[in-house]
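Below is a slice of the complex: some chains, not all, each in place.
Every chain is named by a letter (A and B) in the order it is written, and numbering of its residues begins at 1.
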Amino acid sequence: MAKTRLLKPKKSDRFSFGLWTIMNTGRDPFGEPTRPPIDPLEVIVGLAKRNVYSFELHAEDLVPLGTNARQRDRLVREAKKRMQDYDIQCTNCGSNCFSHPVFKDGAFTSNDRNVRAFAVQRYLHAIDLGYELGCRLCNLWWGRDGLEVEGSKDTRDALKRLRECCNLLTEYVLKNYPDYELSIEAKPNEPRGDIFLPTIGHALGFIATLDHPEKWGVVPELAHVRMAGLNSVHEVAQALDAGKLRSIHLNSQKPLRYDQDIRFGAEDLKESFFVVYLLETSEYEGTKSFDCHPYRTEDRQGVWDFVEGNMRTYLLLREKIKSYQEDTQIQRIMTKVCGSQRPLPSPEEIAATTYDPEKLLANRLPYEKLDQMIVELLLGVR
Amino acid sequence: MAKTRLLKPKKSDRFSFGLWTIMNTGRDPFGEPTRPPIDPLEVIVGLAKRNVYSFELHAEDLVPLGTNARQRDRLVREAKKRMQDYDIQCTNCGSNCFSHPVFKDGAFTSNDRNVRAFAVQRYLHAIDLGYELGCRLCNLWWGRDGLEVEGSKDTRDALKRLRECCNLLTEYVLKNYPDYELSIEAKPNEPRGDIFLPTIGHALGFIATLDHPEKWGVVPELAHVRMAGLNSVHEVAQALDAGKLRSIHLNSQKPLRYDQDIRFGAEDLKESFFVVYLLETSEYEGTKSFDCHPYRTEDRQGVWDFVEGNMRTYLLLREKIKSYQEDTQIQRIMTKVCGSQRPLPSPEEIAATTYDPEKLLANRLPYEKLDQMIVELLLGVR
């Protein structure tokens, strides 16, 4: 049946998963792992077999801190072999500068200059590794760069340190891999009380202060937007408007609470629908990447249910986009409401015109009707 | 007594209030006004007498929509006379493009092109008026530019419309008042479900896309930051870091709830302290402006208690900044913790260095002790 066909992902859908999402063992602040560890190479194969287009990783997911050069090269070889054998790409390689205790007070913004240098080194390695794996994007999520004690670090200093480190990475990339790009993934808090550059907006503002803003983009994560109580559709739209959307981390969670990172679409179907709408109606050519983890109650098999669920929901919502665009009643309202998009006159002309606010009020804005139609479309009865 | 002396504001403290804060009648979504209206001219005098340095306004606070040219000129004359007689400046003049029903679906992002043009016109008038009153800043808060129904407006279009309008204002200002500046005040929601450019971060990111970013700055409002659950210290710090802090709206409220807009310092003394710290230890030369309103339970006399309370708390916290800077125990920890601020080596040098994360861990970070000392300093026992 037609419905079923829709739910089968294809390589051309450009879906992606972080290796860490599958490697998650269910450990949390209040409990021990509920799933055994899984080898990253096995994850690569498992994703490829499910028609996932690419994977993302922290260098350390594949090459743990402390691995020697020979082991490292073997691991890279093994990964590349599987990528080739099973047809899967690598599209982002960052670094985990948050798990090791050395980063307990941050990486790029640590009060210790040597820790900052060490974090830069970790990222240089990640860029090298990514290049070898064929990817051209290094996405930065600085988990610990924040604070709980306002007195412990002046945020003005922190921003200067972040900038210094980002500029060093740009310098390295420009010299060694000129087609490589860098991006920032923002998060408001957890594991720090407040993390620097808490939203995509802050990241965009910060990028404008870098030496080479054109080398930098952003990767919004929907759940991080919701942790800040903001609107993830608007967040993605601003990234697109600025020409800065490099990838996207799809997932969901309840707003304003701990980092739940659950399956895309599990919360707020309407917001998810409009995010898909943005991706499918813009020039965006990046991956649709899922960064979340299975419920801690799942076993290994449930992890793959989770993988499939993420992609099925995306495909279903994408199908609804078509119905939305072909729904004549919906489109008629939108056309009528939207009025003229012609550019405004010059300031002089505007200043010389007489506007009557009472008359301008005459247009109906039937948004109750419009939104109700969208709800019914989502519920499958249009 | 010394303490009392501290609490007397001086003109040189550069405090400012919005006219609308005093003109607030206590009306809210669930109730009628509890205070009689007050004339804006009377507000100007009342503020001046209390050693307030300047006032801010929406043009419509002084010159209501629909006022004819003659009345308008008389009102301006009256205002200027009082400004001179009582020694008070005007330091920001924006426009109220949110109260009239014509703006019910936004001003600069309205779906109706004529409403957008009308809103631009209102701002042109506000800039003219501000110039006459001697001010050089037009701060924009677009109260209704947002949505509840995602389908009613594509945020990508909304951002384009915002940009078009902002560029028109820049054009007007560059031509007519080259020393005039423009700024954006962000707010996450209320009166719209989601407002475009919800935080100062988003505003900074957006400004980078304007024709003349150098003409634009930001005005963070502390309560708006708290409505988004973010850290107001970090928000102000990023504006300073970007060289974009044009003014600041001081106030407070409980996080993640409706727009309470209460007296500065009434909530979260520690966060307020660190905001004052930023202002007093940077090159910032703008006003310290209060944008809040008295509790609805207050009568007219209480409004002036409110005015004094705002300034007293600022002065008290400023005094504590001095103690903080002179507290040798606090400063000793901070110096020790902060380590070297020398620039990092080049990427090549970093790549070639061996770092031992275990050794880097040896430094103590006595933040419990530090934060406790700050708490005791705030409580007045250091």
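Rule of thumb we're sticking to: contacts are C-beta pairs under 8 Å (C-beta built on N, C-alpha and C of every residue); 3 or more make two chains touch, one makes a residue touch a chain.
What you see is a predicted model; the values in this text were computed from it and never measured.
Of the identical chains making up the complex in this file, 2 are positioned in the shown model, whereas the full set numbers 4.
Here, only the chains that are shown with their structure count from here on.
Between chain A and chain B the CA-based rotation angle works out to 180°, given as a multiple of 5. Taken in their complex, chain B has these residues touching chain A: 65, 100-102, 104-105, 111-118, 120-121, 124, 148-152, 154-157, 159-160, 164-165, 168-169, 171-172, 175, 188, 194, 196-209, 213, 228-231, 233-234, 237-238, 240-242, 256, 270-271, 274, 278, 282, 330, 334, 337-347, 350-351, 353, 355, 357-358, 360-361, 363, 365, 367, 370-371, 374.
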